[in-house]
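All protein chains but one are shown in place.
Chain naming follows the written order as A, B and C, and within any one chain the residues start at number 1.
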Amino acid sequence: MKYKLAMSATEVSAYMDEVFPQVRHLGFAVENLGPGEITVSMKIGNESLRPGGTVSGPTMFTLADCASYLIILAHIGKVALAVTTNLNINFLSKPGQKDLIATARLLKLGKRLAVCDIELRSRDEEQLVAHATATYSIPPRNDAPAASSA
Amino acid sequence: MKYKLAMSATEVSAYMDEVFPQVRHLGFAVENLGPGEITVSMKIGNESLRPGGTVSGPTMFTLADCASYLIILAHIGKVALAVTTNLNINFLSKPGQKDLIATARLLKLGKRLAVCDIELRSRDEEQLVAHATATYSIPPRNDAPAASSA
Amino acid sequence: MKYKLAMSATEVSAYMDEVFPQVRHLGFAVENLGPGEITVSMKIGNESLRPGGTVSGPTMFTLADCASYLIILAHIGKVALAVTTNLNINFLSKPGQKDLIATARLLKLGKRLAVCDIELRSRDEEQLVAHATATYSIPPRNDAPAASSA
Partner (left out) sequence: MKYKLAMSATEVSAYMDEVFPQVRHLGFAVENLGPGEITVSMKIGNESLRPGGTVSGPTMFTLADCASYLIILAHIGKVALAVTTNLNINFLSKPGQKDLIATARLLKLGKRLAVCDIELRSRDEEQLVAHATATYSIPPRNDAPAASSA
């Protein structure tokens, strides 16, 4: 197996609640976690809906960013703090009035940079609602000579 | 002058309050509007701050998306409804605990697609906090044969 | 099946040779074509190599652009002419001195826009060399009222 987890789904969930209390009201939940891949769902409530009943772009961005942050964290552990440096998102179709499901997959996990792609779908639908690619800068580890900063 | 406004700053502001009531609590305001360029500010309050006192990535995404939506709207008028199809954002430096200022500029205003870039800075600072490029799909006008949809 | 082919692999290959004679010397070949997905390989020769023996970024861009153009063409037929409007590419690891293999997958095939993602690997390797996302504008069909242009 290429990727090796450093945290369990339960640990990742608990950490998300601790450091991102603001996403709790968005109803994010870790549904599945395996080497190189995570599934995070978002309950659809009123706040994240635009007029017309669809999920807003910024809400989809938040879900994509959160899912990819968590998949990195799950592999490097919470000692390190990854920072989003780039996120590119394509909005593909109108989401339904259902929970939104993000599947984030590691494309690369380097010492300094990690790259993921993220697929967003309405629950139980095959059609993509959005697709994103994100890059995170990983700070030098504690035990390494902390010379550089992005 | 290459670009010609279809709405005034006041009209754009009023329309933003009407269709995006959810951004009102984020404290967005149109500060300046001219042909091809708009400046939108965001009041920094508690909700948009991450632990550590910095503005979150999703909040910056929201501001970038809003500013570029408004600059397109200001040129095509509110009859048409542009839809974000792509947004690419680079996070460059930590924003200060100050208002965030987005300057969106039209790179292209075609019949079917509009493209903008957006620079984000803390108020009165020269350094870029983030830079984004966004593409919007413009639906066929009412008076045109409405054959196609993206 | 969601996607339906309009051309065979042989037809796509012949068309590529006809309209892109300049890619012939790059040694591009359609290896596989199915609904929603194409595999295109590139022979590694001297011209596309950088000092150090790796394939250059522009060469990888060319392969990604070509593969995604061909998968769209294979579904809409050669009557229409898709135009690249956006391409976002992440370079992930050094390619080996082997053929480069691109797998392009349709994420969306709308009337006006098509979106693909493309994975690049060295032949027989699992590790990603690069990952791209591309958007193409599809011109109005001949039989439709040709009102709009991007």
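Methods note: a residue touches a chain if its C-beta (ideal position, glycine included) is under 8 Å from a C-beta of that chain, and two chains touch if they have at least 3 such contacts.
Bear in mind that the values here come from a model prediction, so they are computed numbers and not experimental data.
Only one of A:6, A:81 or A:113 touches the absent chain when the whole complex is considered: A:113. Within the whole complex, the absent chain has one touching residue among B:11, B:99 or B:117, and that is B:117. Although one chain is not shown, part of chain B still touches it, namely residues 2, 88, 90, 92-93, 107-108, 115, 117, 126, 128, 131, 133, 135. Within the complete assembly, residues 85-86, 88, 110-113, 135, 137, 140, 144-145, 147-150 of chain A touch the chain that is not shown. Seen from chain C, the chain kept out of the figure touches residues 19, 22, 47, 50-51, 56-58, 61-62, 65, 83-91.
In this text, only the chains that are shown with their structure count from here on.
Ranked by how far their CA centres sit from the centre of chain C, the chains are topped by B.
Remark: chain A and chain C have CA centroids separated by 28 Å (rounded to whole angstrom). With centres set at the average Cα position, the gap from chain A to chain B is 24 Å.
The distance from the centre of chain B to the centre of chain C, each centre being the mean of the chain's C-alpha atoms, comes to 32 Å.
Touching of two or more other chains is recorded for residues 88, 90 of chain A.
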